[in-house]
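What you see is the complex with one protein chain gone and the rest in place.
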Amino acid sequence: MMDNKMIVEGSLQREDGGFSFLGRLPYYRGLGLSMIEDIIVSVDGEAIPREAIRFCVRGRTYTLDKMETVYDNRWNFGEKARIIALNGGLPAGNHAITFAVRMRVSYLPFVPTTKDTKQLAMAA
Amino acid sequence: MMDNKMIVEGSLQREDGGFSFLGRLPYYRGLGLSMIEDIIVSVDGEAIPREAIRFCVRGRTYTLDKMETVYDNRWNFGEKARIIALNGGLPAGNHAITFAVRMRVSYLPFVPTTKDTKQLAMAA
Amino acid sequence: MIASLQPTRSNETMEQTEVAVSSAILRGVSLYSYQNETFQGKMSLEDCIRTSAALGAKGIEIIGEQTFWGWPECGVAQEDVDNWHRLIAKYDCTPVSHDFMLDYKRYKGREMPFDEQVASVKNDIDFGARLGMKFIRALVSIDPAVLVAAADYAQEKGIKILIEVHAPLHFDHPWIIRHAEAFEKSGSDALGFLPDMGMFLFKFPPVWKEKFMRIGVPKAIADYIEKAYEDRVLSEYVILNVAQMGGTGPAIAMAETLRHNAAFEPKRMLDYMPRIHNIHGKFYQMDEDYVEPSIPYDEIVRVLKQGNYQGYICSEYEGNRWIEDAQEPDSVEQVRRQQVMLARLLGESVEPSLNTTVAA
Partner (left out) sequence: MIASLQPTRSNETMEQTEVAVSSAILRGVSLYSYQNETFQGKMSLEDCIRTSAALGAKGIEIIGEQTFWGWPECGVAQEDVDNWHRLIAKYDCTPVSHDFMLDYKRYKGREMPFDEQVASVKNDIDFGARLGMKFIRALVSIDPAVLVAAADYAQEKGIKILIEVHAPLHFDHPWIIRHAEAFEKSGSDALGFLPDMGMFLFKFPPVWKEKFMRIGVPKAIADYIEKAYEDRVLSEYVILNVAQMGGTGPAIAMAETLRHNAAFEPKRMLDYMPRIHNIHGKFYQMDEDYVEPSIPYDEIVRVLKQGNYQGYICSEYEGNRWIEDAQEPDSVEQVRRQQVMLARLLGESVEPSLNTTVAA
């Protein structure tokens, strides 16, 4: 659910050493960060390594490995987190961004992954 | 069920142009012959072509194709049918006989196949 | 909605009924139980009937085409029917049910037309009547409209047609309720139910577990599934957990058996008592202490008494197929043990025993 609302339109921007966009959790509630098993980003078909991804909410930034033991912060329902990819940067123009989240949901016997792909424009 | 009782021990014998053994239906009831979808025989790992197999009960002999439209005869519960393979004959000695039956059972949504393999001796 | 589909009467009402009408649950055997022996010619029809009678299980149920060679395609000679009546009389037994199988897939690639299905059921009604049966057992896969169309004919012949309610179905399953609604709408008393007690499996049967281990399920997974069944965990969880434990083919198949028991409350028979006329005393294993470790016969008999059930419980041994790869089943001993259990639960004062040898 909310699959097609994961990537926030018009949110692509430059970052030091890479780019970022706003992402939302595809779920009807939020989750403690320790239950985010993975965040997968690719741009124009090219996957960003897991180590090059950062997750930022309310001014706090985490590596994905770090997030796995964060028990005092959450990704809230509908909350726009900034997803940072340290890939060296992205040229101006349109880019196909794919964003997937794998989450550990206590009541599910499996670990679902949900994905969204959108064309986002990087300003010149 | 009855899988390991399909081939009757000690029943291997010569026939004109081949050999035969006694076989039983692996089921807790009998079946009208039109519901026998296939009888598969192999000897020492070599499959007998379907056209070379005959089925004989109570003095009546059928090809497998013919059986499919036989509505007035049955393979009864536990009944020993003679399964004839017209393979040109079999030398004396032990042979590994594999015998499988595929049957169309009205209350099952699939068509099960049940198989038995035994070592039978052909008399010298 | 009609009477028998209403919520159950209160306990109070039930107990009053029990006082007013004497309850008499009878013991019987389905000769299906002896299939391993009859298949191999080790027991004759007379052996089956004599053995059952010796155990005090005087109600005899058969699968018509298992007991009578030729049925239905070739018919059955009158002398075979005469022999049946002779044996029934000789051992003071009562014919209970002819279990029939409507082969609506007789023709390859097309289903048997409706009218021919009805005619086929009528043929089995005739055969049941020739054998002196009270009931014929129908499989639940049969279209209820076919049974409704044959109901008046059954009534004329003094036969009731009973749908066997069998796991994975149960009395709350939509398909069974569809049958019940069709029966009520027909207004016929000649249509009813035959519950198979296998639907009340409350533990994973030991003979199932042992068989699954023989075909390759690792002990740790088999133990987990057995425990999960006892803990009544939703089957979907168990299947996925087994996959995560590294379970493959046979382990997944073992876990998938849990899908077959989504409900196991014997009390659900109470809503349907007016249409329940025969019971399959399904069992997989009777231990030496006369206990079926996976089917709650104490609770079952309690519910049947509460519902003032007056018919037979016919032993239906089905452990044979679970052990035959490892050992020769001893069907007679298994039936004897279940009959001892039933006699005790029914409050009989004499313990059933076999005074004669099985084969005459």
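A, B and C label the chains in the order they appear, each numbered from 1.
In the analysis below, a contact is a pair of C-beta atoms (placed from the backbone, for glycine too) under 8 Å apart; a residue touches a chain by one contact, two chains touch by 3 or more.
Small disclaimer: the values here were computed from a predicted structure and weren't measured.
Novice: Which displayed chains does the hidden chain touch?
Specialist: The chain that is not shown touches these displayed chains: A, B, C.
Novice: If the hidden chain were put back, which of C:Lys42, C:Lys157, C:Lys267 or C:Arg344 would touch it?
Specialist: Once the missing chain is taken into account, the touching residue is C:Lys267.
Novice: Which candidate, C:Lys42, C:Lys157 or C:Arg259, sits in contact with the chain we can't see?
Specialist: C:Arg259
Novice: Mind pulling the chain A residues that touch the left-out chain?
Specialist: 1-5, 24, 28-32, 34-35, 37, 68, 71-74, 76-79, 104-107
Novice: Since one chain isn't shown, list which residues of chain C touch it in the complete complex.
Specialist: Residues 6-11, 13, 141, 168-170, 172-175, 177-178, 202, 231-234, 236-237, 259, 261-265, 267-268, 270 of chain C touch the chain absent from view.
Novice: Hey, which chain B residues sit against the chain that's not shown?
Specialist: Contact residues on chain B toward the absent chain are 109-110.
As a working rule, only the chains that are shown with their structure count from here on.
Novice: Rounded to a whole Å, what is the gap between the Cα centroids of chain A and chain C?
Specialist: Distance between chain centres: 57 Å.
Novice: Quick one: chain B and chain C, Cα centre-to-centre, how many Å?
Specialist: Chain centres of chain B and chain C, defined by C-alpha means, are spaced 30 Å apart.
Novice: Let me have the rounded angstrom distance from the C-alpha centre of chain A over to the C-alpha centre of chain B, please.
Specialist: Spacing between the chain centres: roughly 63 Å.
Novice: Among the residues of chain C, which are close enough to touch at least two other chains?
Specialist: Residue numbers touching two or more other chains: none in chain C.
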